[in-house]
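With one protein chain removed, the remaining protein chains of the complex are shown where they sit.
Showing chain A:
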């Protein structure tokens, strides 16, 4: 009996140590990215909430703060993370990033330059990219809500 109990306890402990992976989906209903549906993977390390969750966009999208590999530049995912934040705060931060892309902190320089130079042109390029179009020789994924 005790042996079984010990085994169970060990299993539970191992389960706790496993890093957790999850997915998130965000639909933009306003702004440049309206009508887009964006998918993310969420990696939660054992050290959470002392370490931020790691988010990555699984689609190739045209966004000043998200590079072509899906890495995201959001302050609370890096230097401004604190353990009282949670996944909800991160998703709110992401929503904000899609509502107000920020040209001052770029991961995709071309998109950032585009936004800075001419918002109209940027908007047109975003629309093209959402439909799965090509901008300056780079093909983007179709992310429109079907």
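Worth pointing out:
As a working rule, a contact is a pair of C-beta atoms (placed from the backbone, for glycine too) under 8 Å apart; a residue touches a chain by one contact, two chains touch by 3 or more; residues count from 1.
By our rule, contacts and distances are computed from a predicted model.
Not every chain of the complex appears here, and the one that does not is recorded in UniProt as "Anaphase-promoting complex subunit 11", selected from "Trafficking protein particle complex subunit BET3", "Anaphase-promoting complex subunit 11", "DNA polymerase" or "Large ribosomal subunit protein mL46".
The chain omitted from view is touched by exactly one of A:35, A:49 or A:93, namely A:49.
The missing chain, though absent from the display, is touched by one residue of A:20, A:82 or A:116; that residue is A:82. Along chain A, the points of touch with the absent chain fall at residues 49-50, 79, 81-84.
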